[in-house]
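Have a look at the structure below, then the notes.
With one protein chain removed, the remaining protein chains of the complex are shown where they sit.
Moving on, here comes chain A:
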Amino acid sequence: MPAVQETIDQVRSIDVDQYKYGFETEVEMEKSPRGLSEDVIRFISAKKGEPEWMLQWRLDAYKRWLTMKEPAWARVSYDKVDYNDIYYYAAPKKNQAPKSLDEVDPEILKTYEKLGIPLREQEILAGVEPERRVAVDAVFDSVSVATTFKEELSKAGVIFMPISEAIREYPDLVRQYMGSVVPVTDNFFATLNSAVFTDGSFVYIPPGVRCPMELSTYFRINEKNTGQFERTLIIADKGSYVSYLEGCTAPKRDENQLHAAVVELVALDDAEIKYSTVQNWYPGDAEGRGGIYNFVTKRGDCRGKNSVITWTQVETGSAITWKYPSCILRGDGSRGEFYSIAVSNGMQQVDSGTKMIHLGKNTTSRIISKGIAAGKSENTYRGLVSAHRKATGARNFTNCDSLLIGNQCGAHTVPYIESKNATAVFEHEATTSKISEDQMFYCQQRGLSEEEATALIVNGFVKDVLQQLPMEFAVEAQKLISISLEGSVG
């Protein structure tokens, strides 16, 4: 298997505790005053040239946020975040709405090049087959710096742009859907995001359109002492289809940085949204210094009948992950899927899972979660499957497996399974184990070293999920997993 060999080579070539994307880019930045207040929110809103209703929306969220308490139920422990010690807005100075890529700060372009994110359409068109093209929206700290393939997408009627632009250009669409899946008052971090979100992507797929290429956003936190608060809104109108990819990285720093995003998906009748994430924020060093706090609210609403939302995530980064991509299965016959690989090493803490809320008739959901804990990390799966009174014929299958590597880590599962309908059928299974000695013996007997054998078995363990990822992501994800586990064997 070439992919596995590749993984092993990758593992070998990298030293322990090395985060590949830990470099910093020197760009002149413009920042809001430090801390959070109504003035800062007005500042952000003004920077974005937002209409009055948007500002009001933010201020209402801020007022509500002041009355809320940070949730403490997750199985993670961290030093309190001082919300008044963060810059809520940081943008590259030259970014006065660049007309073309040539106007974007070359330092930033270099950054994305280093990260392997293609922003220049030409190169892609020349190099890769047409069906593998990916449109990218690159977000650098608080602003979107470039969105590619805009023109080609608009020919198909697809709207793909930074959300700040969408608020100005398509206020009606944004107003109709924003906050309809994740209400402003949903939770502490979502409310904070509603008050201070700076950028993110907006996608609208018109009825009956199959989005001609993969859409992708690449998030990069660069500036010190900043938080990233992006907001993504994807609307798939009747009978449409879209596949969306999200990737993230950040420089290596001793301080903890906050990332509190909100992602809302809306699928109308017969529409399908596939949302894939490869999350690789800086996880902190071996002693647990630094790293990103990743507090994210992601939720999809299968609003129309027979709609489908699929979440696929590979979580390898962040010091702390607090993330539960969910599906509200409202439309009859709608389907929700969640495929997750969460790898934790070092001092990382992961508390992640999903919610499948069955409201409509004959709704189905499937959850496949694979947690791998190594080093001194804590890896928790927390999920909810519920069927409401009217969810006749609802069906769920859940499988969450955990793998422990070393005896200093912890793996936990906390599923909630609530059924209020007799015709709903829920099945849940979970296992925790270590890599079986038989399997190790089998591989080693055939000449693989301990590390190679581990990599092989781990890749087999997560195969179910990797298969769900789009091609180019699957390869990257596979590499990431082996990097994350580096140093955990022996």
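In the analysis below, a contact is a pair of C-beta atoms (placed from the backbone, for glycine too) under 8 Å apart; a residue touches a chain by one contact, two chains touch by 3 or more; residues count from 1.
We take it that contacts and distances are computed from a predicted model.
Participant: Determine which name in "Sulfurtransferase complex subunit TusB", "Cell shape-determining protein MreC", "Fe-S cluster assembly protein SufD" or "Putative spermidine/putrescine transport system ATP-binding protein" the UniProt entry assigns to the undisplayed chain of the complex.
Facilitator: "Fe-S cluster assembly protein SufD"
Participant: Have a look at A:Thr111, A:Thr297, A:Ser402 or A:Thr454 and name the one touching the chain we're not showing.
Facilitator: That would be A:Ser402, which touches the missing chain.
Participant: Out of A:Asp85, A:Glu287 or A:Glu418, which touches the unshown chain?
Facilitator: A:Glu418
Participant: Which of these, A:Glu113, A:Glu429 or A:Glu450, touches the one chain of the complex that we don't see?
Facilitator: A:Glu429
Participant: What chain A residues would touch the chain not displayed?
Facilitator: Listed in rising order, the touching residues are 69, 73, 402, 404-434.
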